[in-house]
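Below is one structure, written out as structure tokens; the observations come after it.
Every protein chain but one is kept in place in this view of the complex.
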Amino acid sequence: MKKVFEIALGILAAIGGFVDIGDIVFNTAAGALFQYQLLWAVVIGVGAIVTYSEMCGRVAVVSQRAAFDAVRERLGFGVGLLALVAGQLVNLLTLAAEIGGIALALQLVAGLPFRVLLVIAVLALGLAIWAMPFEWIERVFGYIGLALLVFAVGAIKLHPDWGGVASGFVPHADTGDLAVYLFFVVGLLGAATVPYEVYFYSSGAIEERWTPKDLGINKANAIIGYSLGGLLSFALMITAAELFYPREISPETLGSVALGANVPLGELGLLLGLIGILFAVSGAAIDTAFAGAYNLAQFFGWEWGKYRTAVEAPRFTLAWMVMLVLGFVIVVTGVDPIQVTEYSVIFSVVALPATYVPILLVANDRAYMGNYANGRIANVFGIFYLAVILVVAVAAIPLMIISNMGQG
Amino acid sequence: MSGPVDLALGILDHQLLDSEGRRCGNVDDLELQGVREGAPRVETILVGPPVWRGRGAIGRLAAAVARGRSVRVPWSEVEKVDSGVRLKQPAEAYGLGRGDARARKLVAWIPGAER
Partner (left out) sequence: MRSFAGCSGFCASVSSIVFAALVLFAVACGGSSALTAKSLQQQRDAITSAAAEGALLAEQVADDETTEPFARIHSGELADQAKAAAQTLTKARAPAALEAKRREAAADARSTFVALEELHRAPDDQAVARRVEAELEQLAK
């Protein structure tokens, strides 16, 4: 019974923790531009992250090696270092976008000046990471992030055309601008599979001292948790499809997203929506800062982990602090966080194969994994999604240019 | 230490762990003996930025940019090889973990750093 409770708690945290600023931006924009037509892209993205999260969680538990350990071990020093630098650039951009998103959400709640809120956001994040144990961080931000469910309630209340919604799960493009459509396919996939998620998830398995006994929890978290988290993405897209598409509104700011909770559900909907966004994006920011610190530490062999004290893992500690400061510096220059989000997601997609290939290789290595190596199902899904990711990674930058960043 | 181990996949670039299970660097390179005789065995583990010079063009670039000493750990100091390469003594005995020792001073003054 206790085990079921534990699994349920983990799933709740995974649902609330699934959505980040990239998902929010791309799902809302996709719904406003293409109504329900891109729901299928979210499904593929969720499938990919479920498959690879389960895989790298399993690898971490069985081998006690996190995802970036695998990158250096499998790809060697040179290629591994390139993967590290590319990964860190992407992580930094993503973190900047998230910090900006936090400040935007705070501004919509409290109305204070943006730059002041940026400082508050970074200090609050730093304090949360410093003071809270790892499990608490995940749970607090994951559970309160569940407030995003208000978008699901709102979407239903807006009486969508359920037939249209259903047809959105079948890939089809009923549009004049194919380049923009494909750009959003890339963006939605990229937003669902951002690299920091797998790095964080695999290091998190070691942080939480999972043993092979906990592999069931790992599977449940990944499969059920992230799939249900995908529902939140659907909700954002359907809300935008109902509210913005018919009025030809192009959502440009986080305020537009929040309007999607305000219109169907009034003031309470607005506040829950903003709180959900605030905590989901804050959780994502912490995960991203950690992912950056994990990657550095794992590549260079430093001691790492929140389960160590700061004096036991000082370079790791300094690494996440520096990441937060650098993320802040990027956003405080006045660049639009929504635009940074879009660039960070697209560049993440390009870096994705360097993340997923080593995981697939290691998960198949029987010397490493023993009986826990990939079975046929894991490999079928793993190879399928890797193929999808490779295609998308190659197409991302050309599509970004041809579609003019989705503007057409 | 017995049983065949694939050097490239099993030891190189793997985590070094000291006698207390603390992470203290990665295996940046290996010194082999007896290669010409057809019976290669590992003599020394090499750790540290200068060692990266032997790891290709990118390794040389990284070695030029980074600062730090190289450390030699005799293979006889390896207790066993499982998820990492475990050593018989604490990191300080080999001169490993100095980077963390230096960084510790930057962090130790913050309240709560020891929890």
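Chains here go by letter, A and B, matching the order in which they are written, and residues are numbered from 1 within each.
What we mean here is this: a residue touches a chain if its C-beta (ideal position, glycine included) is under 8 Å from a C-beta of that chain, and two chains touch if they have at least 3 such contacts.
As the structure is a prediction and not an experimental result, all values here were calculated from the model.
Chemist: Can you tell me which of A:Ile15, A:Leu84, A:Leu118 or A:Leu386 touches the chain that was removed from the display?
Modeler: Within the whole complex, the residue contacting the unshown chain is A:Leu84.
Chemist: Looking at A:Ile99, A:Ala147 or A:Leu243, which makes contact with the chain not pictured?
Modeler: Answer from the full complex: A:Leu243 touches the omitted chain.
Chemist: For the chain left out of this view, which of A:Ser53, A:Asn262, A:Ser282 or A:Ser348 touches it?
Modeler: Going through A:Ser53, A:Asn262, A:Ser282 or A:Ser348 one by one, A:Asn262 is the residue touching the chain not shown.
Chemist: Can you work out which residue in A:Leu296, A:Ala310, A:Ala378 or A:Val392 touches the chain that's missing from view?
Modeler: Counting the whole complex, the residue in contact with the absent chain is A:Leu296.
Chemist: Touching residues of subunit A against the unshown chain: what are they?
Modeler: Against the missing chain, subunit A presents residues 81, 84-85, 88-89, 92-93, 96, 107-111, 243-244, 247-253, 255-256, 258-259, 262-263, 266-267, 270-271, 274, 296, 299-300, 302, 315, 319, 322-323, 326, 329-330, 333, 335-336, 339-340, 343, 407-408.
Everything below uses one rule, namely that only the chains that are shown with their structure count from here on.
Chemist: When the C-alpha atoms of subunit A and subunit B are each averaged to a single point, how far apart are the two points in Å?
Modeler: 33
Chemist: So in the complex, the part of subunit A that touches subunit B is made up of which residues?
Modeler: Touch list, subunit A to subunit B: 63-65, 69, 72-73, 76-82, 130-131, 297, 299-304, 309-315, 317-318, 365, 367.
Chemist: Help me check something: in the complex, which residues belonging to subunit B touch subunit A?
Modeler: Per the stated touch rule, the residues are 6, 9-10, 12-16, 22-26, 28, 47, 52, 55-59, 62, 83-84, 97, 99-100, 103-104, 106-108, 110, 112-115.
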